[in-house]
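A single protein chain has been removed from this complex, and every other one stays in its place.
And then subunit A:
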Amino acid sequence: MVVSHSQSAALTAAAPMGPPRSLWADARARFFRNRAAVGGLVVLGLVAGFAIFGPFVAQHSIEEINWSILGKVDDAGGPCFLSGPDNEIPPCSETGHWFGTDAQARDLFARTVQGTQISLMVGVVGALIAVLVGTIYGAVSGYFGGRLDNMMMRVVDVLMSVPYMFVLILLLVVFGRSILMLFIGIGLISWLDMARIARGQTLSLRSRDFIEAAIATGVHPFRIILRHIVPNLLGVVIVYATLLVPSMIIYESFISFLGLGVQEPLTSWGALINEGADQMRQGLWMLLIPLAFFVVSLFGFFFVGDGLRDALDPKDR
């Protein structure tokens, strides 16, 4: 052995103590110290729980019409917990319409649960496609650089300049409206920004010594991308993905608001808000309840995204 005993004893003393702290563990600790972020996470957990367990609690299906309320929804369709002697709303024990009914006397609770499922799914699927496709695409483009980078980024530019609303409407008209089409439309655009962000980060990672060390060692380029580039991109990617979820939800809501989104009797937050807005004068609850879910969840995502950014990039505070 080369090292003398006294020397290795000195090293023992200087060696790090306590459990190993990966950068991820550090970030997790910082995240959980952030009150707003934890609050956002709790809210999102509740909303997700609502979407998952709601169907077991709901007293009605999403398309079942309550004939006894139809025709007088304005007076009798309100949330049943508001039922009292001065209104016509039947008590909860009778109807189970906790959130009231929509304009066609269908149970709004069941419909909100179902709308939450679709909206969250759209947001999460959009973000997942962005993370998977965008990160790899951007990392490959940035890592190899040169002509390949040029070509790949021009493709992104072209896709970005396409009026995607128009394309989506065309898709929906040609292939018919379906959730699949909606996902395809969202998948087509969600990864573009992510690809650009990942590429930019990769360019700056490329000049770091540890990447050079891997190249000099002879590590295969794809392994460098997967083992060195992507893990070091992940902080930025995760933050951007959490912020992408709400923008995907808004995007879907907008399409649904135009009447092009999910198909009846299925619904989403955007479709519910759209229908509620039409009934604003008579049945304010039809607007306020889905709107509350929408707004609270968006804030949840923003707070979590913010917390993640602070936690993962402590220099940037």
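By definition in this document, contacts are C-beta pairs under 8 Å (C-beta built on N, C-alpha and C of every residue); 3 or more make two chains touch, one makes a residue touch a chain; residues count from 1.
One rule holds for everything that comes next: contacts and distances are computed from a predicted model.
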{"item": "Absent chain [UniProt protein name; select from \"Probable septum site-determining protein MinC\", \"Oligopeptide transport system ATP-binding protein\", \"Tryptophan synthase alpha chain\" or \"Acyl-CoA dehydrogenase\"]", "value": "\"Oligopeptide transport system ATP-binding protein\""}
{"item": "Touching the absent chain when the full complex is considered, from A:P20, A:P163 or A:G259", "value": "A:P20"}
{"item": "Absent-chain contact - pick from A:A29, A:L180, A:I215 or A:A292", "value": "A:I215"}
{"item": "Chain not shown, touching residues in subunit A", "value": "1-3, 7-8, 11-12, 14-16, 20-24, 208-210, 212-220, 223, 227-228, 231-232"}
